[in-house]
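Here the complex is missing a single protein chain, while all its other protein chains stay put.
Chain nomenclature is as follows: A and B, assigned in order of appearance, with residue numbering initiated at 1 for each chain independently.
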Amino acid sequence: MTKEINDLNLPDDVRYTEDHEWAKQEADGIKVGITDYAQDQLGDIVFVELPEAGDTFDKGEQFGTLESVKAVSEMFMPISGEVVSVNEALADTPELVNSEPYGGGWMIVFKPSDAGAIDALMDKAAYMDTLKGLE
Amino acid sequence: MKEPVGTTGLIFNEPLLWERGAKGRSGFSLPPRDVASSHVADDLRGDGPDFPDLSELDVVRHFTRLSQWNFGVDSGMYPLGSCTMKYNPKTNERQAGLPGLAVSHPLLPQELSQGALKMMFDLQHYLAEITGLPAVTLQPAAGSQGELTGMMVINAYLQSKGEKRSKVLIPDTAHGTNPASATLCGLKSVAVKSNEQGILSTEKIAELMDEDTAGLMVTNPNTLGLFEEDIQKVTEIVHAKGGLVYGDGANMNAIMGIVDIQKLGVDVLHLNLHKTFSTPHGGGGPGSGPICVTEALEPFLPVPRVIEKDGKYLLSEDFPQSVGKLHAFYGNFGILVRAYSYILTMGADLHKASQYAVLNANYIKESLKDVYHLAYDRPCMHECVFNDKLQAAHKVTTLDIAKRLMEYGFHPPTIYFPLVVQGAIMVEPTETESKETIDAFIDTMRTIAQEARENPEQFHEAPQTTKVKRLDETAAARNPCLTG
Partner (left out) sequence: MMRYLPHTSDDIAAMLQKVGVDNVDALFTSIPESCRRDAPLDLPAPLSEWELNAHMSELAADMAVAPQYKVFLGAGSYDHYIPEAIKHLLMRSEVFTAYTPYQPEISQGTLQTIYEYQTLITRLLGMEVANASMYDGASGLAEALLMAIRVTRRKKVAVSTAIHPLYRRVVATYLAPTGYEVVEIPYKADGRSDLTALGNLEEFAGVALQSPNFFGCLEDLKAADELIHADKKTMMVVCFSEPLAYGLYKSPGSFNADIACGEGQSLGIPRAFGGPGLGVFAAKKKYVRSMPGRLIGQSVDKDGKRGFVLTLATREQHIRRESATSNICSNQGLCATSATMYMAILGGTGFRELAALNHDKAEYLKAELQAAGLKIAFDTPTFNEFVVQFPAGSQATYQQLLDNNFVAGLPLEPYYPELADHYLYCVTETSSKADMDALVKEIKS
């Protein structure tokens, strides 16, 4: 059974996308992961496929996939950019995506082609509205 | 409710093969050695495989015990939607085991394999008669290879007209094999949403069909168990844009002797001999997926083709426009023998199989629709699709219902397919189940619906009486252990 919206963990210090990803400005670039809502919907993640550092993607382009036992879901770039690093730990411990979606379960860090573009992503309130619209 | 067939019994434990046995034991008798041994260079010689050494009785007990952990059609009703789990007649096994058919070599000179070739030629003819499509190949080894062959034939036909198209339309109710086969053919799948009635709408097809689209892959009756009522208008639209229509015949068991596939406007249809024509599934295969095509597509069928000339049967390669070969030899011949045997046994009564398959499904639909939500409350064909909407309030899911059914001695229906119905429970009884068995299934399903209201907790622990309980599929996928 999935979580109610009010039970979801949605931090204030990250931005959100309609694809249920989060993005956060860090020193070496923008860090991306999936939201608590997304991991809850997907269920137990068993495998994460990530790009390599140095790969570049346009906004909206698929950069990786998440697999649960019986579903596959794609991850899309929130902003165009070049991948700086990927979360190697997920190869052996994909369950981090479920247990710490905003911490150890992060996906990639990338250098955006447009530094200001992150501000155009949704804040927590806007994302909450999106989720309510899905109900 | 009467006493259920499901019960507990003496179920043996049995280790893995290599957890038993002793070096030097053997269950095999070699023929007498009547030639000298011969030298093999050391750098070529290997150690041979590390197989356990077992006695014949070790092996017999091992697989007998393992078989007892399985559920088959011969164990009980197996209403697995979309899979047509009808009775697999025993006489078919006798016929396929006849030495002349079972041990004959595929590359025998043709004059020495007339029996097999005649059987194939006649089977082609019967399948053409049953579908209404005049030309048949028996080569595809399963339904999905039939799909692939069919799409290759469509590609080749378009190519012969100097065209190369890049897309194909596939309804959202389709089996996953359809888009996967299209990809192998270099075609991009374009999903078509079905309408509120659960069938294709002519408007939607007209909107999506264009001159870069090779055609439409359609399952009819569709996976919701509904006949595509507008199929002729749909296929006209596809043909008008120069496309062709591929029919997935997985559900042929609903319409044998009733529908003329050619009249639907379908250009290629595959059949699953392991569904409609009673050949056993064997725990996953082998199947057989012949395709039947219109006269216009005949030149593109795979080679070799079985033909008749002056009373002799020949394997002909003389079809220059053929797509080529899909199987090393002629397909799953042994399965063809079984289907042929079934067709001769049913003979002109074959249409009754479809009539009763549809009767049984409608009977179940009417008998359960007050306790299980029907996704589309319309007259169904050979299967009907419920879901767990009425049970959701008690936090009982489709999966729980399926697991509970096992304890009552039934194989669960197909669950969570088709994807367009959330929590789908897809029931296909087939024509070979008697009214008593079907009534017992209905009683059980009603009992389960009542239990879901009154005692939902017990569902999460089901099944209890099986060899193993629910398995940890997440752990299996996170750290795959694929060999021992």
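What to note about this one:
One rule holds in what follows: a residue touches a chain if its C-beta (ideal position, glycine included) is under 8 Å from a C-beta of that chain, and two chains touch if they have at least 3 such contacts.
From a predicted model like this one, the values you see are computed outputs, not experimental measurements.
Set against the missing chain, the residues B:G9, B:P99 or B:G311 yield one that touches it, B:P99. Of B:T64, B:N195, B:S316 or B:Q422, it is B:T64 that touches the chain left out of the display. Residue-wise, the contact with the chain that is not shown comes from B:F333, picked out of B:F333, B:Y372 or B:F386. Of the listed residues B:A116, B:L133, B:L169 or B:M426, the one in contact with the hidden chain in the full complex is B:A116. On the side of subunit A, the interface with the absent chain consists of residues 47, 67-72, using the contact rule stated above.
Everything below uses one rule, namely that only the chains that are shown with their structure count from here on.
The touching residues of subunit A, counted against subunit B in their complex, run 1, 44, 46-47, 67-70, 94-95. Across the interface of their complex, subunit A is touched by residues 395, 416, 473-474, 477-478 of subunit B.
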